[in-house]
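Shown here: the complex without one of its protein chains, the others still in place.
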Amino acid sequence: MSGSTLGNSFRIMTWGESHGAGVGVVIDGCPAGLALSEADIQQFLNRRKPGQSRFATPRKESDCVEILSGVFEGITTGTPIALMVRNENQISKHYDDLASLYRPGHADFTFDRKFLHRDYRGGGRSSGRETIGRVAAGAIASKLLAELGIDILTFTKSIGPVEVPASAYCFDEITGNPLYMPSAEYARKAEAYLDELRMQQNSSGGSIECIVRNMPIGIGEPVFDKLDACLAKALMSIGAVKAVEVGDGAAVSTTTGIENNDAFTTADGKIVKNTNHSGGILGGMSDGSDLLLKVAVKPTPSISQVQQTVTKDGMPAELSIHGRHDPVIVPRAVVVVESMVALTLIDLLFENMSSRFDKIKQFYSEETS
Amino acid sequence: MSGSTLGNSFRIMTWGESHGAGVGVVIDGCPAGLALSEADIQQFLNRRKPGQSRFATPRKESDCVEILSGVFEGITTGTPIALMVRNENQISKHYDDLASLYRPGHADFTFDRKFLHRDYRGGGRSSGRETIGRVAAGAIASKLLAELGIDILTFTKSIGPVEVPASAYCFDEITGNPLYMPSAEYARKAEAYLDELRMQQNSSGGSIECIVRNMPIGIGEPVFDKLDACLAKALMSIGAVKAVEVGDGAAVSTTTGIENNDAFTTADGKIVKNTNHSGGILGGMSDGSDLLLKVAVKPTPSISQVQQTVTKDGMPAELSIHGRHDPVIVPRAVVVVESMVALTLIDLLFENMSSRFDKIKQFYSEETS
Amino acid sequence: MSGSTLGNSFRIMTWGESHGAGVGVVIDGCPAGLALSEADIQQFLNRRKPGQSRFATPRKESDCVEILSGVFEGITTGTPIALMVRNENQISKHYDDLASLYRPGHADFTFDRKFLHRDYRGGGRSSGRETIGRVAAGAIASKLLAELGIDILTFTKSIGPVEVPASAYCFDEITGNPLYMPSAEYARKAEAYLDELRMQQNSSGGSIECIVRNMPIGIGEPVFDKLDACLAKALMSIGAVKAVEVGDGAAVSTTTGIENNDAFTTADGKIVKNTNHSGGILGGMSDGSDLLLKVAVKPTPSISQVQQTVTKDGMPAELSIHGRHDPVIVPRAVVVVESMVALTLIDLLFENMSSRFDKIKQFYSEETS
Partner (left out) sequence: MSGSTLGNSFRIMTWGESHGAGVGVVIDGCPAGLALSEADIQQFLNRRKPGQSRFATPRKESDCVEILSGVFEGITTGTPIALMVRNENQISKHYDDLASLYRPGHADFTFDRKFLHRDYRGGGRSSGRETIGRVAAGAIASKLLAELGIDILTFTKSIGPVEVPASAYCFDEITGNPLYMPSAEYARKAEAYLDELRMQQNSSGGSIECIVRNMPIGIGEPVFDKLDACLAKALMSIGAVKAVEVGDGAAVSTTTGIENNDAFTTADGKIVKNTNHSGGILGGMSDGSDLLLKVAVKPTPSISQVQQTVTKDGMPAELSIHGRHDPVIVPRAVVVVESMVALTLIDLLFENMSSRFDKIKQFYSEETS
């Protein structure tokens, strides 16, 4: 099957390994008529670029994207858009000893068992660099959404025990700290926590929140392709994500119907909900309230602390991962989460266009007139 | 697009509304050679059937399944298997007043906005009866898994504040109580809690846990079709599910790398993990440990307590839902969760067969010899 | 994989065997808001119904269709539409001797080798009755097309050596003869030819032509999902079809560029082609001229003349197929061809809606305003 393909109407296929020639993506289904430049994409990629703070690996990678097709005179043509980032700064020797060792928390073991032959250098296909293709495509999806008036806000909700309460959210501060937290104050606490862990050669988990504003109503398909179902798949497909929550999420298990139901009322002549426990989704379709999503991100598995493991042959071995790794994945994953949400929304927005026959008739009557 | 289709190699398409002629499913991709009877499917359907305890709606529905195609002389033929359950006991008048009202927590509003024209009777396509198709197909997927030696255990982890700690799990007791809890003692506590809520005309949320044992290693595709990603979509597509967790789930956000990494070791000459924080999945592929999944289920939105809402035209209205509804969705959802997991696993097991060329060559060499 | 699923935005899944409980189809992706009754579908099914002339099997089958879901108060709801036709008049004993024999020109042998276990009664899944699901879904696709102003005309082009030249086409006469030929005169000649063959216990091949008028321009996707490519797959998937031609078809191999190119000009202020060698498709997209399609249909393989064959075990055997079979497949296949074309066009018309971003923006601006 095709594990590197996502989406239907807006379909992407990503490729590339950490230490191969490069990484990239092809987008099949981007409509014609969008103004698009490499700068639009680069700006998104830079948000996941390493080496920007002491909380991200000091690896210097320019990660410059090249548009290879699908754009003519600065406008998309409706044909596949191929994007590529050449790999640089590959120090494979750091990884040579990993050819025969299975790193705990990594995919070395499962890749080996599934495919027998794997590119072990830097994690190969399971490296964080795999997300470059997602983010490059996500930049295009985000630009399409922006032009439709849909706005996605993504930020670090927590790092280890340091969680920003909703009451303290100050969205202007998100880009003001290297951790992308909506609070400079909590960001400082989190930085202190991370400094401590780094001294212990350890790493931290965290969580990311995503808020989508101004969604049209009715996006998402009933039953299996529900909006929340498609978002859950997209978000859980991010390597380190272990939990996905919508609206009140896990908390609904301890609540009651009268508390959890969002009452309908009207505002400015429109039907709205008094509350948003549902997180903007009812019956798998957007209900007009903000989409509220949250994911839990596991700690960076690559730590320099000594760990017990085995070789390919099952011989016991000790492992201490040197090289350069993030003490926490969360900050660089923020833009990956935003990209996966954007890719999912655009795909479902396009799917939705054939839901009602009156709209289809109108579409083609204009077309033919 | 096709919101009622799930899977690729083992593909199902469900159909049917609460008060239409019936509900059903077609399975396209079930291999030939499986012994299959209506009893195999009925047994699964009975686990979601209402009227079995005071914690489920007293509606009496026989929900008898009919195999319409794909089985000849008790054996599957490899052609599509069509399954149908006729609707009975439909008291539409209960719902006539709901034609113009939007029930809080239900899909009435979003269905109306997406499609303009909806079958409002009993929730139509968004009724719990929609899951009959899932469970009927899930019964077949489960039988295939069982013959492959893969075993799925699903149960109620919590109802409201009453949560069974893993230390108290007694799996033999699951079928011994109407709530499918792995502890008779906690089940009694939960029943008391539900009785109280019912007197308040209220309902409760809860959570369901699923454990899959004896998974082959390497199932799931890297990147977008990861095992956990596909499971997350399948589980989040269940109407009332608001959170999906794998392994330690949301808890990973507050843990550290050294705590969260599962060390590799050997046992009986096989490479295994010392712990299972990962929930049996590394890099999106099964790692040989048990799969550990958990979902949060929201409280039944249909409560007889008076709620504020609006009419289709936005006029304020008061709503008190009578008719017959479960005080908690969880017990009947247990088999739905198990079905969605089974459907996802079978699909990925089939996909996985073309991952390695040595296995493909072996397959066809036998074929042609 | 899923051999019984067709389409993407307008997806159908068919099911059923010749002598099972019935045959049917589920349509996932039909938009909401189409007026639809069982009569709309029955009328289409009747065009393929046997027993209507001496050139079709005298089997009497009522083939009454039942709408099981997706339609409420006579209007489609946007949810899956399940359609079923119960099987009747099944005289399985006619086929008992075929359990162990491979009929020449039939799928008995290949089904046996692929699946090992097959429903041999009346050809099981490879029976002509499999097309009932296609035609039932095709009736809905055709109604959607008609409301979009797109008109499909399908007829018998030739039976054996009797071919109606385009110069003799009189479309009013198509329904006036049992062979659906656009010429009463040629129909009489073809009937005489068929009478002769029947006396010889033999059967005849033929060809079917399909003309689609008033197609919007630009339908079909460049590269792999070209309009002609999708039509070719849909048409070649009809059991007896062995060739598919578009426009001048096979004749282009002996022509030259200057002859084959259709010059552009203008008429009524619109850009049109002077000729239509292309058959209404350029670069895989509709060009505004009529779509011109032609398929070749092989002779009915079931003949009562004695044939040489083998048993499952490879033992030589003589076969003389009795029971009731059409001396020619073509007339009953006309509506199947029309259905496959309609299903393909609707799917591509829906896909096309997300080709241009200006149209998408317009769609959602209306949506949200």
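So that you can tell them apart, the chains are marked A, B and C in the order they are listed, and the count of residues begins at 1 in each.
Quick note on the criterion: contacts are C-beta pairs under 8 Å (C-beta built on N, C-alpha and C of every residue); 3 or more make two chains touch, one makes a residue touch a chain.
All of these numbers come straight from a predicted model, not from anything done at the bench.
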Among the chains presented, those that the missing one touches: A, B, C
Hidden partner chain, touching residue among A:66, A:97, A:195 or A:358: A:66
On subunit C, residues whose C-beta touches the chain left out of the figure: 1-6, 8-9, 14, 102, 104-107, 109-111, 113-116, 125-126, 130, 158, 160-161, 197, 202-207, 217-219, 221-226, 228-237, 239, 242-266, 269-271, 274, 278-279, 282-287, 296-303, 305, 307-310, 314, 316, 348, 351-352, 354-356, 358
Absent-chain interface as seen on subunit B, which is shown: 8-10, 29, 31-34, 76, 78-79, 144, 147-149, 216, 222, 349-351, 353-361, 363-364, 367-368
Residue numbers in subunit A that touch the chain omitted from display: 1-5, 8-9, 11, 13-17, 20-24, 26, 28-29, 32-33, 66-70, 72-73, 75-82, 84, 114-119, 124-125
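Basically, only the chains that are shown with their structure count from here on.
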Chain nearest the global centroid, as defined over all protein CA atoms shown: B
Interchain centroid distance [CA atoms averaged], subunit B/subunit C, Å: 38
Centroid spacing, where centroids are CA-atom means, of subunit A and subunit C in whole angstrom: 44
Distance between the centres, which are taken as Cα means, of subunit B and subunit A, whole angstrom: 26
Multi-partner residues of subunit C (at least 2 other chains): 8-9, 29, 32-33, 76, 78-79
